[in-house]
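One structure follows; several queries about it will come next.
Shown here: the complex without one of its protein chains, the others still in place.
Right, chain A next:
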Amino acid sequence: MKQEDLLYAKTHEWVAVAKEGGTQIATVGISAFAVEALTDLVFIELPAVGKQVEAEQPFCEVESVKAVSDIYAPVDGEVVAVNSALPDTLETLSSDPYGAGWIAKIKVTNDANLAKLLDHAAYQKQCEE
């Protein structure tokens, strides 16, 4: 996925929304900026498929040699898929954060929070500050 086409949360998650049938599916990952700031990653705890998530609330976590950090859900919804290869190939988070490094897919039940997300230019600006 091209990072220019994605939406971003202030908390550094990226989101790609696609229509599948009548529902919106949000694919979620973390930005290259976040991966770099976290430094060397050692562990990711993926959410369970079926988990109900709430926008702006933590739904899984990633651990680096420095700290454990929450990953926040960008929308309300239900986790319908997770990238189960990720825990064993954490390096994909830095080598391909917007592609093979995706974390989870969420079936959107309420897209109100999508309007709050930043576009690529606005997110870049936030990272520079």
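To be clear about the criterion, a residue touches a chain if its C-beta (ideal position, glycine included) is under 8 Å from a C-beta of that chain, and two chains touch if they have at least 3 such contacts; residues count from 1.
One rule holds for everything that comes next: contacts and distances are computed from a predicted model.
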item	value
Among "Ni,Fe-hydrogenase III large subunit", "Probable glycine dehydrogenase (decarboxylating) subunit 2", "Secreted protein" or "Sugar ABC transporter permease", UniProt-listed name of the chain not shown	"Probable glycine dehydrogenase (decarboxylating) subunit 2"
Listed residues A:A67, A:A85 or A:A121, member touching the removed chain	A:A67
Positions on chain A where the hidden chain makes contact	37, 40-43, 63, 65-68, 90
